[in-house]
Each structure stands twice: as C-alpha cells, then as structure tokens.
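First the structure, then my questions, so here it is.
With one protein chain removed, the remaining protein chains of the complex are shown where they sit.
Just so it is clear, A and B label the chains in written order, and each chain counts residues from 1 on its own.
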Amino acid sequence: MSQIHVTTKINGDETEFLCGPEETLLDVLRDHLGMTGTKEGCGTGDCGACSVTVDGRLVCSCLMLGAEAEGHEIGTIEGVAKGDELHPVQKKFLDHAALQCGICTPGFLVAAKALLDRTLEPTEEEVRYWLAGNLCRCTGYDKIVRAVMDTAAELRGA
Amino acid sequence: MRYEAPSSFEEASGLLAGETGVTRILAGGTDVLVQLRSGLVEPDLIVDIKRIPGAKDITRTDDGGWRIGAAVSGAEMGEHAELKAAWPGIVEAVELIGSTQVQGRCTMAGNLCNGSPAADSVPAMIAADAIAEVVGPSGTRDVYVEEIPLGPGRTRLEKGDVIAAIRLPARPERAGDAYLRFIPRTEMDIAVVSAGVSLCLDASGKVLDARIGLGAVGPTVVNAAAAADAIIGTTLDDAAIAAMIEAVATACSPIDDKRGTVKFRTKVAGVLAKRAALKAAERAKA
Partner (left out) sequence: MALDDRFHNRDFKVVGNRVTRPDGIDKVTGRARFGADMTAPGMLIAKVLRSPHAHARINGIDTSKAEALPGVKAVVTYADFASAHAPDDDNLVNCMAKDKALYDGHAVAAVAAISTAVARKALKLIEVDYEVLPHVTDVDEAMKPDAPVLHEDAQDESVPAGTPKNVVRRYEFGHGDVDAGFAQADKVIERSFRTEAAHQGYIEPHACLASYGSDGRADLWCCTQGQYAVRAMCAGMLGMQASDLRVTASEIGGGFGGKTTVFIEPVALALSRKAGKPVKLVMERSEVFRASGPTASTSIDCKIGMTKDGRITAGRAELRYQGGAFPGSPVEFGAMSGFAPYDLENVQAIGWDVVTNRPKQAAYRAPGAPMAAYAVESVIDELCQELGLDPLEVRIRNCAHEGTLSPYGVTYPKIGLEETLKAVQSHPNWTAPLGPNQGRGVACGFWFNFGGNTCVSLNIDEDGTVSLSTGNPDIGGSRASMSQMCAEELGIPYDRVRCSIADTSLLGYNDVTDGSRVTFAVGLATIKAAQDAIKKMCGRAAAIWGIPEDAVEWEDGCAKPAGPNAGEHPPMSLAEIAAVSSQTGGPIAGHYECNADGAGVSFATHLVDVEIDPETGFTKVLRYLVAQDAGKAVNPDYVEGQFQGGAVQGIGWSLNEEYIYGEDGRLQNAGFLDYRIPVASDLPMIDTVIVEVPNPGHPYGVRGVGETSIVPPLAAISNAVSHAIGKRMTQIPMSPPRIVEALEG
C-alpha cells in the first residue's frame, strides 16, 4: 500500500507526514504525529470529540482523510493556548467547572473557539446549536454553555 | 486503495471510468468516510473533487438562476446571503445536515449521491426543480435531481459519472420555499420524515405553482405532485391544506424502523407539508 506524502501546516508549524490513503486526519494526528489531545469518541462524526479546524473552519477530523489536508492549515487543541498562556475560553472552562471527565473538552474548546472567532455576541441558543455536534455525557451542558457565554462577554469587554 | 485529486471533472470522470474496482467520489466525505470506517465499502479508488477549479464556487447563471459547485459545503451556502435570500428553503435544508462540524464539509451533491430517502437537501431540491450537471464519459449532461435517486444507496448515475454542480432556477416574483424535517432531538439526527415546498403566488395571493418533496416516506425522496396540485389555485385555506395533507398521506409508503413507524411518518409528513407550505407562502408574500 503506497503512502501519500502530505505537506500541511499544523498549529502554525509547517508539517510533513506520510499516511495511508485510507487513514483519516484523526489517525494521522494521533498515531503518526503524537497529537493525542484530539480524541476519538465515535469515528463517524457524531460526537465532535475529534474537532479541529481546517483553514479556520470547524470539522471532524475523523471525517476527513489525512491526504485531504494537503496545502491546508490545521488547528488542534494543542494550538489553542499560546505557549503557557491559556486562551480565555480555556480559562473560563476551568473557572466554571465546565468539565468533569474531560474527554470531550478538547473538542468543545476547539468548537467554542471557532464560534468566538466568528462572533463575540452569540445568544445562548446560538451557542447551544453551534455546540450540538459536541456530545458531553457528564455535565448536562449547563456549565459549558455558561463558560462560552462568559468568555464571549469578557472578550467583547462587557 | 488509491487516492486521486484530479484538476478537472473530465479527468475525474476518466479516473472513475477507468477503474475496474469499487470507486467512491470524495466531496465533503461526511458519508463516504463513515462507510469506509464501518467496512461497508472497501473502495479501490477514491477521487477527491475538491481541488477541481470551480467545484467550490457559487455563481449566478445567465438566466438568473444559481450554480452551486459540487464541493460547496453547507456552511458556505449558509454564509451566502444572496443565495439564502433567493432560496431560503434550499439553504435551510442543507444547513440541517449534521452538526456545525459536518456543515464545514458536507455538500448538496454528496447528499444527493448518497441515495438516502432521508437526505435533507433532496426534498428541497426536488421542490425547487433543481438540475444536476453531470460529467460523464460521453460529456456533460443535465439531469433533474428528482430523477437521480433510485432507492436506498442507489442512484441513476452510471460508471464514470460525476456531478459537477447543482443548478437552481431563477425565482419569479412572489416565490418562496421552505423545508422542515422531524427529528426526535433538535440536532444530530437523520430525518424521520421531512417536507420541502416551493411555490409562487399570483398578485391576489393564490398559489400559481407549487412543488412538494417528501423525505423518508418511501425508498426514494417523493415528488408529491398530487399534493402540490391540491394547493395550486388556492389561498392555502383550510380545505386546501386538508386536501394536501390527504394527498401527502397517499404519496407516503414508509416503513417501520428504528427511526419511526409507518403511522407516525405518514401523519407527520402531512403536518410538515402543511407547515412548510404556510412558511413558503409567508416568504413569497414578504
């Protein structure tokens, strides 16, 4: 089985990798690049634990082949903080206790950041629908939604 | 498995026609990757059409209609204000496919090619009388969207065929469309039953023309012409709506499965057709 050579940018870093044609971007991140912050909860796009951005757009990395990443910019949970400085939404997740077990948290944070990159004035309903593709079984979503709303308020200086 | 990313639809068609094994076309991949994962399909060749110039473009056609490239994602359609204003029902149908994450990838053409009777965008496309631009070994041809589905997972497309774009007609005055689906949750489900309605009104508010597509009520999405006839020439008064609901029920031949029952689907198809028709009419008046 011939491997495909892919050149991409991950969290701002030029990255090259070889992958099998059937391997997903999630497989590549976790198994080839050691970036295990992106989680697999279902492998079928139903849980959002593997959320990443591709050219700024939120996608499930389990629903994309590694080969499709050629020439695109990928953003993962490992790139949400800038060095030691947490992104405000990461801080708010801690402040609001918006995680219990933490397995869905990377996907929620990548998704929430993608929302906040588009708008700082989301309504509660918009937050809930934007995040509907990210399953959380621990929290009942209450504290997650509050954390995202509070981040938006802080970022818009309210 | 081979992965190819050609730079023209003709090249894509040639690759597909030349492969003796199992092939899959990769646009958004939100269905194809699930099939790969489950082992249901083990393709020998995957043809990624996203690098083809124009495949991700939304453009106006000479006659005032719209041409939506086969690799345009749901999110991109939702962000296109003009398209949304012209065909709100189509756009809301596409935007109902999957999560925000799936929206970033899924395409209307892929939704059609997947052959599911529950595909969200297809009833809306049938109501809109949309056309698929198909590139095949013998050239490019137009096929009405309505004619493409054959049954669950099956389409009328042949070896080497690839959809390059979906075209929507120009909108006359006082036209509107709407799409509604029923799911048990608010998101993340496959339609249990759905209805797309496109109509235009005359100056007095009577329905001049209408088309109704129904999802998940038969082996393919249904063009419920008799139901549309029941409202043409009416002001969508109670009697007309009742007649339409009856015609919808007649058009339904659903199954009992994990997502719904025959009885439930038949009933709710009428409810959704009614609500979608009234919403489309409201949009036509606006």
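The rule is simple: a residue touches a chain if its C-beta (ideal position, glycine included) is under 8 Å from a C-beta of that chain, and two chains touch if they have at least 3 such contacts.
Nothing here was measured: the structure is a model prediction, and the numbers come from that model.
Asker: Can you tell me which of A:C19, A:A114 or A:I144 touches the chain that was removed from the display?
Answerer: A:I144
Asker: Which is it among B:E187, B:D209, B:D229 or B:E246 that touches the chain not included here?
Answerer: Of all options in B:E187, B:D209, B:D229 or B:E246, contact with the hidden chain holds for B:E187.
Asker: Determine and list the chain B residues touching the chain excluded from the picture.
Answerer: Contact residues on chain B toward the absent chain are 38-39, 182, 184-190, 192, 257-261, 263-264, 267-268, 271.
Asker: What is the set of chain A residues that contact the non-displayed chain in the whole complex?
Answerer: Those residues of chain A that touch the unshown chain are 1, 20, 22, 30, 35-44, 46-47, 49, 76-78, 80-81, 86, 90, 93-97, 99-106, 109, 125, 127-129, 131-146.
Basically, only the chains that are shown with their structure count from here on.
Asker: Could you put a whole-Å number on the gap between the CA centroids of chain A and chain B?
Answerer: Those two chain centres are 29 Å apart.
Asker: With touch defined as at the start, can you tell me which chain B residues reach chain A in the complex?
Answerer: 1-3, 5, 26, 28-30, 33-34, 36-38, 46, 48, 50, 73, 75, 98-102, 104-105, 186-188
Asker: Going by the contact rule set out above, which residues of chain A touch chain B in the complex?
Answerer: It comes out as residues 1, 4, 20-22, 24, 43-46, 48, 51, 54, 57-60, 62-65, 67-68, 70, 111, 114-115, 129-134.
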